[in-house]
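Every protein chain but one is kept in place in this view of the complex.
Our next item is subunit A:
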């Protein structure tokens, strides 16, 4: 066990955990931030996507000991009032079916738009390919990413 001071959503959070513990479980079990979802545990489905700095990463494969000083953003901290352009677009297009994968989808989409404010369909497909939606909302996800890009331009 070791103590880690983590910068999460603009606040410093202190946790006392085994350094091998993935950020996914630090968030969910230790900090009660359950917006980040467990899907596969091997970085294949994208449900656990968070931002490390500006990059979308799979938190199930990110040991807490590897985070260091990097700023973490989770779905809970993407915006203060749920009004990030990607969140607004998701509501406008009414993307979710079951909704379970959508936090991860939104985190991947918002990281994409941060580095590329008007992605092509192909760039969207590449950026979003690591996020599985079992309900099959991919066509709406694409529409919502494009809408968020438009509204933000």
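In the analysis below, a residue touches a chain if its C-beta (ideal position, glycine included) is under 8 Å from a C-beta of that chain, and two chains touch if they have at least 3 such contacts; residues count from 1.
In the analysis below, contacts and distances are computed from a predicted model.
The complex includes a chain that is not drawn, and of the options "Radical SAM/Cys-rich domain-containing protein", "ATPase AAA-type core domain-containing protein", "Chemotaxis protein methyltransferase CheR" or "Xanthine dehydrogenase family protein molybdopterin-binding subunit" the UniProt name matching it is "Xanthine dehydrogenase family protein molybdopterin-binding subunit". Here one chain is not drawn; of A:52, A:106 or A:149, the residue touching it is A:106.
Interface residues of subunit A facing the missing partner chain: 1, 18, 21-22, 25, 28-30, 32-42, 44-45, 47, 74-76, 78, 82, 87, 90-91, 94, 96-103, 106, 121, 124-126, 128-142.
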